[in-house]
Structures are given as structure tokens and as C-alpha cells.
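Shown here: the complex without one of its protein chains, the others still in place.
Labels run A and B following the written order; every chain starts at residue 1.
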Amino acid sequence: MPSTLAQQLPDLVVGGEPVADAEASVSVQALRSRFGEAVRGVRMDPVGTPVVTIDPDRVHDALSFLKTDAAQSYDLLLDVMGADPGGDLVIQVWYQLWSMEHGRMLRLLALLPRANLSVQSVVDLYPAADWLEREVYDMYGVRFEGHPDLRRILMPENYDEGFPLRKDFPLRGRFTRSEQVRRALNRSTEDVYSREELALAGLLEGDPGADEGEAKDYLAGEKMVINMGPQHPATHGVLRLVLQLDGETIIRCIPHIGYLHTGFEKTCEYREWNQVVPYTDRMDYLAPMLYNIGYAGAVESLLGVEITPRCQVVRLIMSELNRLLGHLLWLGTGAMDVGATTVFLYTFQERERIYNLHEAYCGGRITTSVTRIGGMVADLPVGWLDACREFVNGLTATIDEAERLLTRNSIFQSRLVDVGVIDAEKALEFGLTGPNLRASGIAYDVRKARPYLGYEEYDFDVPVGVVGDAYDRYLVRIEEMRQSIRILQQALGRVPDGPINVQDPAVILPDKSEAMSSIDAMISHFKLVMEGVQVPAGDVWYSIEATKGELGFGLISDGGPKPVRCRFRGPSFVNLAALPYLVEGGLVSDVIAANASIDIVLGEIDR
Amino acid sequence: MKQAYVGVVVLFVVGLLTSGMFLLLSHLASAYRPSAVKAMPYESGIDPLGDTRERYSVKFYIVAMLFIVFDIETIFFLPWAVIFRDLGLFGLIEMFIFVFVLAVGLAYAWKKGALEWD
Partner (left out) sequence: MADDRKRLPTVNAVGGDVDTGPPASWLITKVDAVVNWSRRNSLWPMPLGTACCAIEMMATAGSKYDIARFGAERFSFSPRQADLMIVAGRVTYKMAPILRRIWDQMPQPKWCISMGACASSGGMFDNYTIVQGIDQIIPVDVYVPGCPPRPESLLYGLMMIQEKIKGESLANPVHREESPDSAGKPNLPPEAIELVAQPFGNSTRQNRISGVEGSSAISRPRDRRERLLEHQD
């Protein structure tokens, strides 16, 4: 047996015992005993997460305690999000934490008065907070004291219309359209580069690094600062990387995002709960049904409705089918990036077969919008399950073919082995989730840790890597595809009969035949269409295992038909922040390989 | 002797005429609309930072020089391949000495680490 396999497999991360009441939670008791008066309130989330409201000036201490104390050890910062309920109410900042060792989730809530929108930054504890806090600053104007580089991340750096996600910011922006176009096209060089980049290029006046009269080292080459993207074949979207190069070696890599910032979160605040579903397709457009299903699950947890058994299995089938869809695209484009174009054509052929299944079910290939709150858009068509079974049985041959071409290929290996290495501890600090984290050796999969949709009843394994390089990430995803096929083969035989939608007239539209013949059904149809689904007041942070990592939905409802806050925690946003760590010190060609290996999709990064 | 070269001259002239024709036709059919922005170096749509006249790392020069030397060596093989039979054993030994001399150079470069990038 090779020596690497002799080492012990890591333990599967599973959720701890659920607590009935927030006060019974170990972490809540520890926080209360340590922080006393600073803990303003404690309650429970609909999915069982304790929510602790704490004074804004104790947030850093609390997180430091929660991270370092052995009985707490919340080592994964999943999300930092802001929320503005409007009017003169305080702005909230949520910190969502997960403990690998104890399998516990916790949320810290800080309420910031509008007169003093500032809280201490937690970047020194969790490097994952770097970009997350920048986004809260960008969208709400909350200042994070001590953040090393607090500048806008999604909006252009010199954006001066305001802070978009605040409730007093109009949806269409403050300026007229022609003014917005004029400003957009009148950007100068200084606007597109940050101070750090201008300093690297020696263009900042008065900078001690700029060579004026300094003896240059004539044997060493000059360090070039170049742009890679946003329009680039290998950045997987409109991602811009500013690279400082010494020859071919990367000295500094600074990603710029926001070139696809579509304002999903703001726009969804103006749409009814079911109208948000088509928006969720467009974020991770590579595996749209996962977003549909996750969002519907989040709203259903707030509503407190239990979906039917048939709906559960159908959603599970769709989830795994879309996991395959996303991984097939990653495989095709990743292989194409390092030169293996044939694999691209093979995987796209398989994706066309999945598109046929999508189209047969809901009419759309990519933008499926397949869930409704409480159910699905429609029941499965006759013969769909057989077609799906036929596809799944044929897919193994294609994956084997792709592996034959790539896995033992010396060119592929030399491009991927020992490229973009990140070890388990660093990966946790950066907040990586999904195959990226599993390739570094941590067996954390939301489907196993906090099972949903009945995943606990299916037999499947979670692949983990050893080294955490790009080759490990490749192997983990290939194996995940095989495991998805395994789940599908089980699920396709277990679809129960029964209604697909919840039989609740306040949530799901009644059958058309009933609406046309029974007065109750007609009334409920009218109310649902005119008023929308009324979700009771509350908030939830719900997550599922998407193709790229842990996909989180932070929802706040005020009892009405529209969300107050609709946060999408796209896993690629947090995963991409680790890219500079992966590529600095490597070659330019390694940037392409590392970028492909972390599998990002700009739609969910920029939202 | 001279008849053999007529073919080469004809090939040369036809090659010149063909490429010239392509250039001329493209020039006649083109719509030439230069502008300052169009002439700027392309850097994925962003203003390029810094000068294009920066010095390159010396590693690129080393790779280029090694390539030139061994490329010329390859070119010298081609006429040998054409008159291989006429030269016979003498030519074979001569060429092997030639290859040996260059192989010593390659071994030296290899040992010195000139083939490593870093």
C-alpha cells in the first residue's frame, strides 16, 4: 500500500446534538457567563441555530473567545452579512460560525445605531472576513475598524451614489441613467487601480519605493504589473487579476471583482417570495436548480412548512443532477484551460443530455426556476425518471473516458500537482468550503453534517484529499461525480407517489381545475396571486451543499409578501479570496491552473 | 547546375507574388480607421499600467539563446539528409562529431542549470 494511504482518514464532520432551547446551548451559556451584560438577547433560529445579540464593541472579544476556547472552537466563519430593516431601525451585522470539532452552528448579531456605524474588524481572527467585511462596507457603509484594506469591492472604487443595500437608496440608483453612463465611461486610470497597485507600479508620487536616484539593480529584471481580465478566456468570467510579475513568477496577485455585480440582493427585496426564484437561477448559472432548491428550503424553514415526501426525493434528484452539471462544466473548462480541449467537448455533450432533462421538466435549459415555496413548479412528466436513469447509467463511461485522458497524463499532472497548495488549517481560516476544503483534508459536507432533503437515508461517501493541491481538487471532484451517480441510482428507485406540492392553500396555488370550480380554491388562488405568500416575521440562515461549497441564504421577513433582506452567501466569493495565497510565488501558468481548480462562478461571487 | 536553381527562383518569385497579392487585396478591401485608443496596447480592456519598455527578466534571453543554437544545429542536418547517400561513411562520422560537440555544449548547459526556469 502506498505510504500516503497508510495515514488515517480524517473523521467525517457531523452535526452535534440539536438543542431544544437556545439557553441550553453550551456556547450561549459560555457567552452569558463570560460577557454578562453585553449579551443583549438570545433566541433560536428556525433551523436550530442559537442567535446571540451582543454589544457591537464586544464583538471582537466574543469571536476571539469563540474561536480559541477549546469547548467552543468555532473555526469556520461562514458569513458576515449586513441587514437594514429600514426607517430608523438599527443596522444589523450577522456573524455565522461553525465548529468543525463539535458540529455546532452559532450566529452573533451586532446591532449598530445609524449614528455610529462602526465595529471592530475580525480579519485578524478569520482571514475569511477580509472580503466579507469589505462587502458589508460597500453595501451598507459600516466601517470595520482595523481592517487592513477597507475599500469597495463590488461597486467601482470611486462610486459615490451611496451605499446600495440601504433602504433609503432607491433601486435604480440616485443619478439619472445618462449620468450613470457618463460616469461609467469617464473612469480614469487612477480610478481602476487601488493605491497598492499604483504603488507596486511605482506610479504614486512621493512614494519611497519609486526609484528616483536609487541605484537600480541592473541584473534583475523590472517587475511588471499587468492585468489579467476582466475579458479573458481563462478567468471563468469577468474576474480581473492584477499581477505583479518578475519574469514569469507572480510576486503579488490582487483580484478585483464586481464586474458582474447585478444587485440581486437589492432587487430581490422588491420581489415577492416566489418571484425571487427566477433570480436565483442567474447567480450560479452552471447549476441553477441547487440555488432554486436551497432558496425554497430556506423560505420553507421560515414558513414552517414541511414539503411532501415526493417533493423531497424529486428535489434531491434535481440537486444531484445539478451537482453533476456543475462538475462536468468544471471538468471541461478546467481541462481546456490546461490544454485538453477534447474533454471540453465530451463533457458538454453530457451537459446537453442534462439540459434535455431540464427542458423536459420545466422548459428551460439553464434558467430553470423549478421550485416554488412549498413544492415544485410541476410534477415530473411521464417517462422523465426513465430518461434520467438512462442518462445516469451512461455517464460513468464518459467520466471513465475523461479520467483515461487526464488522470495519469503526465502533462496534466505536471500542470496540476503541487500547484495551488493550501493546507487544512489555512483553508479553514480562509473560509473555504466544498471540494476545496475537502481536498485539503477536512471531511466537511453539509449533506452529512446537517442533512436535508433526506440525505441521511442515502449511501454515499465523501472524498477527501491529502495535499490540498490542484490535482487533489481534481480527484475529489471526479470522485464526487461518481458519488452523485451513486446517490442518483438510489434515489431514482425511491420516488414515492403522492402530491408534489404541500396541500396548503396559503402557500401553494391550487390546481387549476379546482380553482375554476370551487369558491374556496378560487379565493385562495386570488389571495396568493394578489398578496403573495405571507412569510411570518423572523430570520434564518440556511445552507446547503452546492457544487462550489456551502451555499447560504440569509433571509429576514417582516410577515409580508416580500423579503426585508435576501442574502445569498455564494461559496465562490469566499473561495476566491484564497486565490492570492494559492498563486503567489508560482508561475503565470499556475494562475490558470489554480483558478480553474478552485471552480468559481462569477455570478455568485458578484451577485 | 543552373536548371536545378530555376525551380528555386520560380518558387521564390511565386511566393513573393502570392503574399504580395494577399497584402494588396486586403489593403484594397479594408476599412482603415485608426485612432489613438485602437493603437493602445490591449490589456483586457483596462488602461495598461506602466511602460511597455520595461526590461524583461534575463531568463527569457537564456531560453531564447539556447533555442537559437540548437535550432541552427537542426537546420544544418537538413542538407545532410538530402545528400546522405553521396557522403557515405565519411559524412556519417563527420556529422556524429558535429553532434557530439553540440551534445557536450548541451550537457554543460544542463549541468549549469540553464534549462531550469527558476
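The definition used in the following text is that a contact is a pair of C-beta atoms (placed from the backbone, for glycine too) under 8 Å apart; a residue touches a chain by one contact, two chains touch by 3 or more.
Small disclaimer: the values here were computed from a predicted structure and weren't measured.
Participant: For the chain that does not appear here, which of the shown chains does it touch in the whole complex?
Facilitator: Visible chains that the missing one touches: A, B.
Participant: Among A:L171, A:A397 or A:I411, which residue is in contact with the omitted chain in the full complex?
Facilitator: Of all options in A:L171, A:A397 or A:I411, contact with the hidden chain holds for A:L171.
Participant: Which listed residue, A:V59, A:M100, A:V225 or A:L260, touches the chain dropped from view?
Facilitator: A:L260
Participant: From the listed residues A:A71, A:M516 or A:A537, report the one that touches the chain absent from this view.
Facilitator: Here the residue in touch with the unshown chain is A:A537.
Participant: Can you tell me which of A:A521, A:V564, A:A577 or A:V591 touches the chain that was removed from the display?
Facilitator: Hidden-chain contact among the options goes to A:V564.
Participant: May I ask you to list the residues on chain A that touch the chain which is not drawn?
Facilitator: Chain A touches the missing chain through residues 40-41, 43, 53, 84-87, 89, 92, 111, 155-156, 161, 164, 167-173, 176-185, 187, 230-233, 237-238, 258-263, 266-267, 269-270, 272, 278-279, 281-282, 285-286, 329, 344-345, 348-349, 351-352, 355, 365-367, 527, 530-532, 534, 536-539, 558-562, 564-565, 602-603.
Participant: On chain B, what residues meet the omitted chain?
Facilitator: Output for chain B: 29-38, 40, 42, 44-46.
As a working rule, only the chains that are shown with their structure count from here on.
Participant: Using CA atom averages as chain centres, what separation in Å is found between chain A and chain B?
Facilitator: 49
Participant: Flag every residue of chain B that touches chain A in the complex, lowest number first.
Facilitator: These residues of chain B touch chain A: 43-50, 54-60, 117-118.
Participant: Which positions of chain A touch chain B when the two form their complex?
Facilitator: 188-189, 192-193, 197-198, 201-203, 219-222, 224-232, 240, 242, 246-249, 587
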